[in-house]
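After the structure tokens below, expect a handful of questions from me.
A protein chain is absent from this complex, but the other protein chains hold their places.
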Amino acid sequence: MINTMVRENDKKTNSSVERIPGGIEVKQLEVFYGGNKILNGINLIFPPGKVTAIIGPSGCGKTTLLRCLNRLNELTLGCKVKGQILLDDENILEMDPMLLRRRVGMVFQKPNPFPKSIKENILYGIKAIKLKCDHDATVKSCLEKAALWNELAGRLNDSAFALSIGQQQRLCIARSLAVAPEVILLDEPASSLDPVSTMKLETSILAMKGEYTQIIVTHNMREALKVSDYIAFLYSGNLIEFGETHKIFDNPVRQETRDYITGKEY
Amino acid sequence: MKITAILALIVSVLALILGWLSLAVTSLEAYPVPLLGALFLTLVVLFISICISHKETKPSIIIFAILALVSAIILRALPEYLHGLNINGVIHRSIISALLLIGIGVPATCYSLFYLLGATPRAYEISRYPLLVFPIILVASAYTIIIFKIIATGAPQVSWSLIITPFKSESWPVEVWQNGWPNFVSKSTLQIGLLNSILGTFLLMVLTSIISLPVGMGIGIFVHQYAGQRLGGVIRFSTTALRAISGIILAITALSLLHIVNGTLHRTFLNYLIQGFGYYPNGTLQIGRSSFLFASIFVSLLVIPIIARATEEGLNSLPKDIREGSLAIGTSEEHTLTHISLPWCLPNIITGLVLGCAEAAGALSIIFLMAGTGQLGVNPLSETTSLAYFIFDSRFGAQMGDTVQTYMGSYQYAAAFLLLIITVGLTVLAMVLKNKIARRYKAI
Partner (left out) sequence: MPNKVQKMQKTIFKKRKSKISAIKTITFIMAFIPIVILVAIIISLLLNSRTAIHTGGWSLFSAKFDASSRLYGLLPAVWGTFLVILVAMIIAAPVSLFLAILANDFSIGFLGTAVRWALGVLSGIPSIIFAAMAPVFFASFIWPKFAGKGLTETALLKIAQYSTLPLNGSTLLGGILLSLLIIPFLSPLMDDAIKSVPHTFKEASFSLGADRWHTLINVTLPSAISGISSALMLGILTALGESVIVAFAVGFEADKIPVPLFDILKKTAPLTSSIVGFSAGGFSPIQNGALLTSIGNFAGLILLVVAFVFLGISTYLQIRFKKRFIP
């Protein structure tokens, strides 16, 4: 990402640069909250440029795993992490968390735009790291990628709170794109949205394939089927199965996976 | 039946009004007894009509009727003044009659209201209102008296010249030649005005704000962001304790601190800064008890808790996921604090500051004990007066040996009026700001 940042600096444009998304490799990850063991030795590879969906029943550790990837889990007291997480062969757990979070962005379950204008929301990250770039062009390209440009073109100075929930969520995506991350984490992004907004969201995710590595946690099997290339099934803190989406859906190897998927089909 | 209820209602309301007036005036002594008798009669009539129409006997009405009769008889028998038990006064009969009238009038009103409205459960609710409302009316009339008195007496006294002219009362010896020999005669000027009191009040507010704003915000930020559970609790407790300690304890502590300062730093620059100094018109140096600057440090101790709590509340009101969102982009905690959290709680802080200024304007104990005479003009480095002090001095000045008290006393209400405008104005401003803050939550 720093590569692209430096290159963008030189070129002063933001849209036509070759983006090299990073892949994440999780090795023997164990996570404890206080005395409870949440994740049990997870070994997983998130392929670069693809969308991986993490599915599983409530409480199986999906969100914990996701939050480990940008080290937001450290905000919770009493969290201990063992193992390795590699982003492009660099151990995340030894990096500066802030630099990590500029390479690994996150979209949350409940949209959380800042109490500022739309334009300032998107430019927030850029101003924070004092990146020199064309502000207007950045705002336009980020909003285009999040499928918001047509709706918000003339309203960039309005308050972000004035948008509908669906628009707010896509604004959060646009905001995390502004710092040009390599990986984007999505924590049940459509759970607060109505079907129309969900559809627009899924379109954005599909459009971002190839440019970004996306890891999405979801409860919705239909959504996993639609957007993801790979699926990881977690159960009680263990990785049960991992593979390409259509292979898992048509022919799950493990019984637990089969039960979960067929249960959700109803 | 309605007629009897209306009758009972009218009589009991009259009883209440009479009771209320009797608290204020002593000349209505002829009326309570007949009124209580009338109350007795109407309550009996009400009882009978309820027996007839509702076919139920309500014993409480009869009990109150009998109480009315008994109190009428007792009042008849009481002398005009009561004394006994070695108390320090003579109690006028009107107090007793007022208490009896109110004590019986309120339940009577409730009952008659109940039956007037048809004895439904809804009527039961409404008929309980007099019980709540009457004590409030009593207290509200006390407030009204105060406010009206101040406005009525003070407002006419306030003229433009009064506000503009500073207060000067100085006397100094002047050398006068008489018959070839020098003689010292005391020359004095007296000028009544409120300018330096007003300026002093504003100066106090400014100084207090300068000191308490950073400290209060720092406390709020620290407790919200960096402190753990227990440390945060300890700091919160001690900050509230600062408010719980009355101004007078702070004042005597400040006094003893002054003595220490005077002893150790005698005649150094810091000493003058803390102790306050100023120059008389003819150039002599005068050292006061303490400087206004030093006193305002202690007044700001009263204001700091207000601002700290306002900051903390503002920070708490920001939804947690917005903070997380800022962190997820890759900014540091401090950046989130300065760019997101603080701008968000800025209205809260301003509201707290406004309330704090209102408090500072009213602070008296510290100013009185340390820095109040204001003979040397309005100056943070010397004693400066404030409106509050003016009011205090105009009442107690004589006891302290101040002969101009008689002059100042006539402007006491003008000063009170001005102080009232300043403090109430600031408080109303703070309330309007609070309303505006509450509205922004509707967007979330």
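Letters A and B mark the chains in the order given here, with residues in each chain numbered from 1 onward.
We take it that a residue touches a chain if its C-beta (ideal position, glycine included) is under 8 Å from a C-beta of that chain, and two chains touch if they have at least 3 such contacts.
The shown structure was predicted, so the numbers you read here are calculated from the model rather than taken from an experiment.
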Among the options B:2, B:149 or B:436, the absent chain makes contact with B:149
Where subunit B meets the chain that is not shown, the residues are 23-26, 79, 81, 83, 85-92, 94-95, 121-122, 124-125, 128-129, 132-133, 135-136, 139, 142-143, 145-146, 149-150, 214-215, 217-219, 221-223, 225-227, 234-235, 237-242, 244-253, 255-257, 301, 304-305, 332-334, 337-338, 358-359, 361-362, 364-365, 368-369, 388, 391-392, 395-396, 399-401, 412-413, 416, 419-420, 423-424, 426-428, 431
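Just so it is clear, only the chains that are shown with their structure count from here on.
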So, in the complex, the side of subunit B touching subunit A is made of residues 319, 321-322, 324-332, 335, 339-340, 343-344, 440, 443-444
In the complex, go through subunit A and note every residue touching subunit B. 70, 72, 75, 98-103, 105-106, 108, 110, 112-115, 124-125, 128-129, 159, 161-162, 172, 175-176, 179
